[in-house]
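A single protein chain has been omitted from the complex, and every remaining protein chain is retained in its original position.
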Amino acid sequence: MKEQSAQDRWEQHTQRPLLALAVLFAVAYAVPIVDTSAGHSLTAACTVAEWVVWGFFAVDYLMRLSLSRDRRGFVRQHWMDLCAVVVPLIQPLRLLRLVSTLLLVGRRARMASQIRVTTYVGGAVVGLLMFGSLAVLSVERDSPNGNIRTLGDAVWWSFTTMTTVGYGDHAPTTGLGRMIAVGLMLSGIALLGVVTANIAAWFIERFEKDDVEEREQTEAIRALTEEVRALRAEVAALRKTSVGG
Amino acid sequence: MKEQSAQDRWEQHTQRPLLALAVLFAVAYAVPIVDTSAGHSLTAACTVAEWVVWGFFAVDYLMRLSLSRDRRGFVRQHWMDLCAVVVPLIQPLRLLRLVSTLLLVGRRARMASQIRVTTYVGGAVVGLLMFGSLAVLSVERDSPNGNIRTLGDAVWWSFTTMTTVGYGDHAPTTGLGRMIAVGLMLSGIALLGVVTANIAAWFIERFEKDDVEEREQTEAIRALTEEVRALRAEVAALRKTSVGG
Amino acid sequence: MKEQSAQDRWEQHTQRPLLALAVLFAVAYAVPIVDTSAGHSLTAACTVAEWVVWGFFAVDYLMRLSLSRDRRGFVRQHWMDLCAVVVPLIQPLRLLRLVSTLLLVGRRARMASQIRVTTYVGGAVVGLLMFGSLAVLSVERDSPNGNIRTLGDAVWWSFTTMTTVGYGDHAPTTGLGRMIAVGLMLSGIALLGVVTANIAAWFIERFEKDDVEEREQTEAIRALTEEVRALRAEVAALRKTSVGG
Partner (left out) sequence: MKEQSAQDRWEQHTQRPLLALAVLFAVAYAVPIVDTSAGHSLTAACTVAEWVVWGFFAVDYLMRLSLSRDRRGFVRQHWMDLCAVVVPLIQPLRLLRLVSTLLLVGRRARMASQIRVTTYVGGAVVGLLMFGSLAVLSVERDSPNGNIRTLGDAVWWSFTTMTTVGYGDHAPTTGLGRMIAVGLMLSGIALLGVVTANIAAWFIERFEKDDVEEREQTEAIRALTEEVRALRAEVAALRKTSVGG
């Protein structure tokens, strides 16, 4: 129906390659954390892979910017993408690169009109769980009082946090670990709100079919239509009489 | 009104026997866990009973498949049932048999149109609490650092988990126990969402009775009907004049 | 408008005295738990006061039963009240008397049409907090491993439970204490659902004012009314012509 702009075409064609790059990033981020005996060369390779994925997303941002009709409007509307592209250059910390790339992947996925809200929310939950666990593990493992020392503990802690159960058998103790935890909590509760709202909407939709007032209205309109039809017949009869007379 | 298919008739007639079998399974699953001094023969009898119940549900699946008009569509629509039937054959672990049978019972119950959503949700909560407690107890009792060692502790832990209170006085420590816990958490929160949504829908339904816009519309339709009635009288009077003239 | 039945009149006149009796019960229940140095005579007086309050509510039930037009329907509709009246006679435990009287007060309050839902929910939350704290305190104080030993701890524990925060610094350890806790949890979550739903309804009501479809309908009905009015004028003009001709 609608004519596709060059920007739309670009976004559609690059969707799958960028998704593959996001998976590559996930692997490159996970390997040095999970495999603690990983050699220097493997860790270096993973860092390079992370930068390459970031680079592709940066190029994607620049391409979309150059293809957009209103460039100022694009920058203003996608200022978070710009931050996510620029920040890793200023502060080449691993955690910031993680947050930046997650943000770029997430915002790019939301742009793809084929992806439905439920898929997006589900993907976000799985991504947050996975990267949250890995990030907390890498931070808390080196803390002297830390109690999150294995990947199993980290994933278990992520689940108890995002569901707001919070047993307290494992909890971050360092400042950085707690900041990651706050991020996980807030997004977990927000996503929970979406799920609850979704179910609520589905239920309400079912209940509203039985809305009494609504049905009374439809009834009233139908009765009125009958009335008008009778009136029309009356007028038609009148016309015959008049003509006949 | 609607003519019943052979599949509908089968589902209606087998509903009660299958419910009785589900109760039998619950007893057969609970006995060896609760009664730790149970002899070898009793445990073996319970295992046989579990396999028999699974067998009946497998037969039920095959019967519904053979009675359905569109067999490919049936398999595609009920792929989870197929998995639940096949999995215990490949991996004869007790926990997998539990999950499979629960899935078969749950999906079968949802099919029965007489069961209302509230009954289904209530039954699911009770079932999850009971089997979750038993499964965690059987797994955690043998763990050296485990702190869930009696049925009372297991049920108490299930409640604090499903309500997301999570005191942390009892928490699973083994990988398998934690996987069961994650299952309980996710289903607990989802069911909580349904309950909240249900109450929300009930409240909104009450509030909407007072919806101003809606009532104004009904008012407007009634005024319009009056108008048309007056018009009809006018036309009738006109007809008399016309005929009289 | 509506003629009041004898039952309605009874319910309206007895509302205030029964509320005063409920407050008396609260005091009689609290005193022996809070004041551990209370003498034998004071404890005995409180037990008598509790039975007297229960007696008045039992009389109220019987009066409403005898005044109702359809006695079988009354018993069937109010079977919980009947249980609450009968149970303390069979099992004269203090905790059962508490639950029974709370149930009778709560169901009686819901009957009073002057009380709005928000007041009812608010009162229920305060009542549950107060009696839940007292009941848990009286049970857990005597437990060797118990950690709820002062009224302050009990109230604090009630708050952390009903809000599902659940720090775990205090938690019931006895079977009876845990059953009270489960009751508190479930009612706390349900009431939380009501509050959330209430806020949701209030928000939705605000949003729905902007409902586009609804306004279009009202517009359409108004346009239609204009049309009919024009038609009526036309017919009136026709009548004049017809008479004049």
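In this document, chain identifiers A, B and C correspond to the written order of the chains, with residue numbering beginning at 1 in each.
Everything below uses one rule, namely that contacts are C-beta pairs under 8 Å (C-beta built on N, C-alpha and C of every residue); 3 or more make two chains touch, one makes a residue touch a chain.
These numbers were taken from a predicted model, which means no experiment stands behind them.
Only one residue in the set C:33, C:181 or C:228 touches the chain that does not appear here, and it is C:228.
Counting over the whole complex, chain A has residues 161, 164-168, 171, 175, 178, 181-182, 185-186, 189-190, 193-194, 196-198, 200-202, 204-205, 208-209, 211, 214-215, 217-218, 221-222, 224-225, 228-229, 231-232, 235-236, 238-239, 242-243, 245 touching the chain that is not drawn. Listed by residue number, the positions of chain C touching the unshown chain are 152, 156, 159-160, 163-169, 192, 195-196, 199-200, 202-204, 206-207, 211, 213-214, 216-217, 220-221, 223-224, 227-228, 230-231, 234-235, 237-238, 241-242, 245.
Although one chain is not displayed, its contacts with chain B can still be listed: residues 164, 166-168, 200, 242.
In this section, only the chains that are shown with their structure count from here on.
Copies chain A and chain B of the same sequence differ in orientation by 90 degrees, per CA superposition (steps of 5). Residue-numbered contact pairs of A-B overlap by over half with those of B-C, the repeat interface among B-C or A-C. Chain geometry summary: the mean Cα position of chain A and that of chain C are 40 Å apart.
Distance from the chain B centre to the chain C centre is 28 Å, each centre being the mean of its Cα atoms. Residue positions of chain B touching 2 or more other chains: 164-168, 196, 200, 202, 204, 211, 214, 217, 221, 224, 228, 231, 235, 238, 242, 245.
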